[in-house]
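With one protein chain withheld, the remaining protein chains of the complex are depicted in position.
Note that the chains take the letters A, B and C in the order they are written out, and that residue 1 is the start of every chain.
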Amino acid sequence: MRILEHPILGKMPPRKVVKIEMEGRVLEAFEGEPIAAALTAHGICVFRYTRVRKEPRGISCAIGQCTDCVMVVNGIPNTRTCVTRVEDGMKIQRQE
Amino acid sequence: MLKEELKRRTEVVIIGGGIAGCSLAYCLAKRGITDVVLVERKELASESSGANFASVMCTMIPLRPALLPLYSRSLDAFPKLSEELGRDIGYKTPRLNALTEEAYEAGEKYVKQFEELGFGNGFRMLAKNEINGMEPNMVLAPHGILDLRGGQVNPLYYTTALGDKARELGVKVYENTEVVGIRCEKGHVRLIATDRGEIESTYVVNACGAWAPRIGAMVGLRIPIETLKCQVVVSEKLTETYVHSGSITPISYLLADMDQSEGRMHCFGLYKQLKKGELLIGITEEPGNDKWVTFEAMEALARKAIKIIPKIKDQNVHIISSYANLYAVTPDRHAILGPVDGLQGFIMNCGYNDYGIGTGYGAAEFLAEMILNDEKSFPIEELRFSRFSSYH
Amino acid sequence: MKKLSKSAAAKGVLKREDLGRLPGMPSEKRLKKGPVAIIECADEFPCNPCEAACPEQAIRIGEDITNLPVLDEDKCTGCGVCISACPGLAIFVVDLTYSQKEAVVRIPHEFLPIPGKGEVVKCLNREGKIITEGGVVKVINPKRNDRTPVIWVAVPREFAQDVRAIRVSDTG
Partner (left out) sequence: METYEFAVVGGGPAGMSGAIEAAKAGVQKIAIFDENPTLGGQLVKQTHKFFGGREHRAGKRGIDIASAMAKECHGLGIDVMKDTVVWGIFKGNTVALYNEGKAQRLTAKAILLATGASENNIACPGWTLPGVLGAGGIQTMMNVHRVLPGNRILMVGSGNVGLIVSYQLLQAGAKVVAVIDILPRIGGYGVHASKITRLSVPILTSHSLKEIIGKDRVEAAVIIKVDSKNKPIPGTEQRFDVDTVCLSVGLSPLAELAWMCGCKFLYVPELGGWMPCRSEKMETSVPGIYVAGDGGGIEEASTAMMTGAIAGIAVAESLGYLTKERSEELRKEKTKGLDPFRCKDFGFRRVANEKLIENIIGSKGVRE
């Protein structure tokens, strides 16, 4: 859910909308925001499944420290989505 | 935490909790000799045995026949050790050596030598370009030698598994315990003094790798070991397989290729992918006795790696760590093993240069048998300390 | 300072009986005279913006900024500048003289929506229970408040020392 109005931060300033593709689903995102924020705004919370036990993982620290939120971005695995900014046409997949 | 009380009297004291010490502790315990104490200044596998290039190999240039029995016995053990120790030691084969057209003949000669020494089924020359089919992600010279039983183990798991199993069988392992002196009487070793107290012992084994000269000095021996610093970088865990064989040398040591030299540093291409997915990218060698990593080494290794495995660059593979370790290098690049003339009970188990992981276990079997049979001799004469006659 | 109630010590939430022990509390006598600051600050941590903000020098902390704020009730005019200056949102102004039946409590309220004058809001006590309704008398939110609006709510006099928050809608 996007926070459009905030008592301290005010109204969300207008931002340029770009399109990203999450496993075939086209999503709108704000230019410059991290991938993790865009996915969260669309209610996506499973970012990957662990290799051996196939457990779901999502965002944990949101500042690039924990690497729980890594995904395959434009074919490149292990991309930290909380600190990688969206670009128009970006292709994102869950990692296993 | 309260440390346990030291055992005051024992049959064998092993100084050093690396691959040499842990292998010997286990090989003794396995043979029923459990009145053994292993003392380690830090923790098991804290030095070179815990962080190295994880190679299962014998030395390659030039071929050193004296080491082959050690290698051979290690190779016999590796396939069974995971089960025996109850822990996966990460043994993975084979080991590949890529060869250029020019080196083909040298390679053939080399393999032949192995055959003559009874390793006939272990090595094979690859057909031209066969190697490229085996390693599709790598840019390699067209020829190659296949070492079927060589490859990799996880050195940290391997070393600690041996130490822990020895402990389980009754060996006392004292970590964070430093040896400060050794007392000898009438040509016999009698006891070791540690920072936690003294331990009397019939045998004292020097398994201290790069620090072996320090222990030697305590009994008046000058052990000719110098250190060589070796650096490795490690990638993030990769989901894909980049390197299929257990270990690969894109341009064999046979050529003594040392490109990318920066000053005194040599950069060899050596690659492997661990079971969990990390790429080990090695190695640089340079004189030195510290374990600080250097930018120069990381850069040289990375530059070489992306030439040999271009996918590293294409897939934006991240380097997540790097480490340095110290080889204990001897003047003739042979290990120093067995009893020492004139000092009863003092046993050498050191000087493994760059092949400790691959041969340490075999050496331990020889040494354990020697102690068990109470023989004062060691079967491999060329490896005895007495070859350095001028040193004692 | 005297010992606080068990609840205040464990959960940081003051009970009515704790108020009298605070050096930032005005006396009953002063309360009856008109608007005055109620400083519900019981933590000895480093903080002094209230002291700096008061135009009448009615709040004193001193050199050691971990001291509790002491209210000089004679100097305090009930102007309320300290309400939004307090980073802990622990200062309120109570005016018992608003009308015969009602008192006005001035409350810092950093939430959306901000109620309008005349709006009826739910009033909550320190434990978060709705105890009454109140009418918004005034909304103060100048730039100086730095996004901490102060809402003046008229409540029945008996609740003046309990109402410490408002709820504008069910979601707020």
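Quick note on the criterion: a contact is a pair of C-beta atoms (placed from the backbone, for glycine too) under 8 Å apart; a residue touches a chain by one contact, two chains touch by 3 or more.
The shown structure was predicted, so the numbers you read here are calculated from the model rather than taken from an experiment.
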Counting the whole assembly, list the visible chains that the omitted chain makes contact with.
A, B, C
Out of C:Leu31, C:Cys47, C:Val121 or C:Val136, which residue would touch the omitted chain in the full complex?
C:Cys47
Considering the complete complex, identify which of A:Glu21, A:Glu55 or A:Asp88 is in touch with the unshown chain.
A:Glu55
For chain B, which residues lie in contact with the unshown chain of the complex?
290, 292-295, 298-299
Name every residue on chain C in touch with the hidden partner chain.
8-14, 40-49, 52-53, 64-66, 85, 87-90, 110-112, 124-129, 146-148, 164-165, 167, 171
I need the residue numbers on chain A that touch the omitted chain, in ascending order.
1-4, 6-9, 12, 33-34, 36-37, 40-41, 45-47, 55-66, 68, 82-83, 85
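Here, only the chains that are shown with their structure count from here on.
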Taking the touch definition from the header, please name the shape of the chain graph: line, ring, star, complete or other.
line
Just give me the whole-number Å value for how far the CA centre of chain A lies from that of chain C.
42
Where chain A and chain B are represented by their mean Cα positions, the distance between them in whole Å
45
In chain C, the residues touching two or more other chains are none
Residue numbers in chain B touching 2 or more other chains?
none
Chain A to chain C touching residues, read off their complex
5-8
Using the touch definition up top, name the residues of chain A that touch chain B in the complex.
51, 75-78, 95-96
Within the complex, which stretch of chain B touches chain A?
236-240, 277, 315-316, 318
